[in-house]
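In this view, the complex is presented without one of its protein chains, the others remaining in place.
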Amino acid sequence: MFEELSNFRKYLPSRKSFRNMTPLARRELKSGMAFLTPWIIGFFAFTLLPIVASLIFSFMNLSITDGLLSPPKFVGFDNYVTLLNDRQAGVDPRTWINWFSSGTPTSMGVTITFALVSLPIGILFPLGLAVLMNNPNLKGKMLFRSLFYMPFIVPFVASVFLWGGMLNSETGWINRVLIALGMAKEATPDWANSTFWVYPTYTIMGIWGVGNAMLIMLAGLQSVPTELYDAATVDGANGWHTFWKITFPMISPVIFYNLTLGIVGVFQYFLVPLVVNNGTGRPGGATMFYSLYLFRNFFTFQDMSYGSTLAWFLFIIILLITFVLFGTAKYWVYYAGESRS
Amino acid sequence: MTKVLSTNVQEKSSAREKAVSRTVSPNWRKNLNGFTITAFTLAILVLFLSPFAFMIFTSLKTQDQISIVGAPIYPAAPPKFEYNGEQLEIFIVPLPDGTTKELAMFKKGQKESTFIDPANLDAGEILWTGSWRLLDRPWEFSPTYSNYSEAWGAINYPQKLWNTFQYAIVSVIGTLISCTLVAYGFARFRFPGRDLLFIVLISTIFLPAFVTVIPTYTFFVKIGWVGTWLPLIVPHFFANAYNVFLLRQYFLTLPRELDEAAMIDGASPLRVLWSVIIPQSYPVFMAITVFHIVFAWNDYFGPVVYLASAPDKWPISYALSMFNGIYGQRPQLIQAGALMALILPLILFVVAQRFFVQGIVVTGVEK
Partner (left out) sequence: MKKKLLATLGLLIIASMVLSACGAGAAAGPVKIRWFVGLGTGTDPAQVTVQEEVVKDFNASQDEIELVLEIVPFDSARDTLSTQIASGAGPDIVGPVGWGGSNDFYGQWLDLTDAIAATKFDTSIFDPALIKFYQVEGEQVGLPFAVFPGAMYFIPAMFDEAGLAYPPQKYGEKYVLDGNEVDWNWDTVTEVAKRLTIDVNGLNSTEEGFDRSQIVQVGYSAQWQSVLSVATFYDGAANIYSGDAKGSYESTIPAGWQDAWQWYYDGMWGDQPFIPTGPLNAAPEFGNGNAFNTGKGAMGLTQTWYTCCLADLAASGTEFQLGIQPMGADGEVNGRIDADTFRIWKGTKNPNEAFKVLSYLITTGGDKLLPTYGAMPAIPSKTEAFFKVKSEQYPFVTPESWDVFVQGLAYPDTPSSEQYQPNSIEASARFATFFDLMNNTEGLDFEGEYAKLVDDLNTIYNK
């Protein structure tokens, strides 16, 4: 097959010729699909079946508590109707806005609020770190990179205990420092127990494990040729200008990646609130994230069908956002290697 | 040269090509003081890593030291004085004459306590009125290293680390090979349905992983893979959305001119991948490798579901979580255990970094 592919080049000169487009397209399809094969096999062998099964679950009344030993039935769109009327899930956009004033916040509202707080920081902080790590004047780069990366390796449970100790409202280190700096004990933040501080708390815990995003940004930065910077210097451009005109476009594909995964991550965010705030949504429902609500239905209440329904709604939401995001990409993501014919 | 600052694609690509052919040129940032930037980074690092101080201090304390409210944050213990076979705590007691003296607490009381003077036992019991809780203590630095040996003893580290190491290495190889091939397919070939397939690929991570765990488990039970490493390793050889997406993004930042030049020279697509794309991609391989190693290191629910009946196959994450469940009330052991589990991936990180940086230098991509 690859010998065939090696003849690829003979089609290159005639690339723009309409007459030869069809065989070229065929070759491209063949080569492309050949490289995609591992994923396609894996998709059908390991991924598709479970995904389809979970879709089917969402149309059934499958629940361990109801006794799985009796065969579950199809219930049509019942679960989806329930979902639309489920105030806690908050799939009705009208419940997303002003949830502070309208009683218990909805899960979708909580998730979106947290996304607005944490996503920008989750992109900018690792980007800033990566720029710093890429600075040619920085001494001891390897050491710095390793040390900034280190928290990412800490196992989740250990980090929960760690932050529990750092951010405890009674005896935590951070509050001790604040008191030592002259703050009154009553004025120190309640961190994970305060509706105001809980998102900053989660964000702090999140950016601590930022090492991987930093590394990805760094990989992007390292692919920017220094000539571009040199030319800019000769041109007398300042640092900010250089960043926007050269660095940002060159690493925009990597930022795009981090942004997409950040959105997926924030919509699937559940482990931290589950462990740190016992998964009860405290304080005042501010931590009942959509995926936590999903997890509770799926595993805690063992209602696999309603859990799957919530999951498929989530799937559709993320898919729509992804479409929009990919649609915007052509305005701000610069692909040096994308042919623009 | 003035045109370089414009976003003109053509200009950038040619500049880019020059970079790859390795021209050495002066760097404007040399004007910046290296010391300032390093000091600034160091300051951020200290803030960033302060939680590690908590981790290390906690791992060096006894439960008793953690419990004392108002004790120093470093592992400290009040000195004790042995008296008639009993360990008495030493306090700094203010005396009526205005001086203070280190006395050993003989009998605690809410309103008054009795002390003895270790330096002058003949003085007998000294009654002191006031709350002993207000007294200072002469703290001594007193780390406890036994948490490490206890954690080490509770987990079969060599065996579990070896299991994890094998899992990490095998699956990282599978991931790198399969994801590179697939990402190359998405980044460098145009064919109908490609973008749709790409969305399908990305969408496989939109459902939270736990939602599909039941049918996945059923499938692996049916083909008899439960109780073995296969369900955890084999899928890694068939690419995953996270890394394919990242690699595709990265490949798309690489200009096509070099590919096309190679093809004109008669290189097959695979050859282009091998000798043009891969050499330019070491930084991102580095990112994927270390990310995947950490993932394998901490992957926990998978092994729990598939390896419950095979304790000799458990990875370190499984053993640690078991350990954390049991010692949930003993943070000193959890932190000691976690710190020990941290060392190996950290070494791997440093090694991987050196390896990939060397690769970059050799192939001439500016780091």
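Letters A and B name the chains as they come in the text, with residue numbers starting at 1 for each one.
The rule we apply is simple: a residue touches a chain if its C-beta (ideal position, glycine included) is under 8 Å from a C-beta of that chain, and two chains touch if they have at least 3 such contacts.
Fair warning: this is a prediction, and the values are worked out from it, not measured in the lab.
Screening A:Gly164, A:Gly239 or A:Gly265 for touch with the missing chain picks out A:Gly164. Listed residues B:Phe48, B:Phe115, B:Trp128 or B:Phe219: the one in touch with the omitted chain is B:Phe219.
What chain A contributes to its contact with the hidden chain is residues 26, 29, 33, 40-41, 44-45, 48-49, 62, 64-69, 161, 164-165, 168-172, 185-186, 190, 193, 278, 280-283, 296, 299-302, 304.
Contact between chain B and the unshown chain involves residues 58, 62-64, 66-70, 87, 108-110, 130-134, 154-155, 210, 213-215, 217-219, 221-224, 226, 300-301, 304-305, 308-309, 311, 318, 321-326, 328-331.
In the analysis below, only the chains that are shown with their structure count from here on.
Distance between chain A and chain B, defined via averaged C-alpha coordinates, is recorded as 19 Å. If you check the complex, the residues on chain A that touch chain B are 2-3, 5-6, 8-9, 12, 25, 28-29, 31-39, 41-43, 45-47, 49-51, 53-54, 129, 132-133, 135-140, 142, 144-158, 161-163, 165-166, 171, 173, 176, 208, 212, 215-216, 218-220, 222-223, 225-235, 237, 241, 245-246, 249-251, 253-254, 256-257, 260-261, 264, 268, 270, 291, 294-295, 298-299, 304, 307-308, 311-312, 314-315, 318-319, 322-323, 326, 334-340.
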